[in-house]
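Here the complex is missing one protein chain, while the rest keep their positions.
For chain A:
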């Protein structure tokens, strides 16, 4: 279903790097990656996952998951925890806690607090724990400043460093607009996946390009890293990956 794309990104292992960042260019939809990663984490026994819904509701991930062959409802409340910010805002309207700065706490402060609380209560009983955040640009939309978002990501990166087997995966849309924040957040982790559109236009057999950058060894003076580029196509029930040159225009 989604094994090939996870294999290409190096995210198909049980133990993931501490911090992974997904950059999404404007006019490109990379939310399939979140669904793929979520499915992979849920399939591992006794692996905890926390999904922070900022771009889509939980229902979207449930439906996308059903297409990929897993049912999130089975795991919810057990190994899967959900912070559905969008549903809260829809239900409570403008009085929602995410829109108010209660006791001087900003939106990002409240979110970090909630994530920490979830990790504290679940981490001990799990072999590994993954926090998935989709997506950071909604924080900007809701009024968070660049500094606040940067601080939010640094807090999460610190959380991942504090604990073994804790992974934080963030996604940022419109990475070409929020370039500074995108680069700074990517620096916090070892793996960066860029979801890019095809510069040559729209092609029926390929949706876009994934550029995977992985830091292998960060020394004092030199940094060894690998870069891999693959093309992807999101189908109804799976995601296919091609190496550049594999697929071409059929005459």
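Everything below uses one rule, namely that a contact is a pair of C-beta atoms (placed from the backbone, for glycine too) under 8 Å apart; a residue touches a chain by one contact, two chains touch by 3 or more; residues count from 1.
To be clear about the criterion, contacts and distances are computed from a predicted model.
The chain absent from the displayed complex carries the UniProt protein name "Elongator complex protein 4", chosen from "Elongator complex protein 4", "3' exoribonuclease family, domain 1-domain-containing protein", "S-formylglutathione hydrolase" or "Gamma-secretase subunit APH1-like". Across A:46, A:63, A:121 or A:183, the residue that sits in touch with the chain not pictured is A:63.
Touch with the chain that is not drawn comes from one residue among A:9, A:38, A:86 or A:241, which is A:86. Counting the whole complex, the residues of chain A in touch with the unshown chain are 26-27, 29, 31-32, 35, 56-57, 59-60, 63-64, 67-68, 86-87, 89-91, 93-95, 99-101, 137-138, 141-143, 173-174, 176-177, 198-204, 206, 209, 231, 234-237, 239, 242, 244-249.
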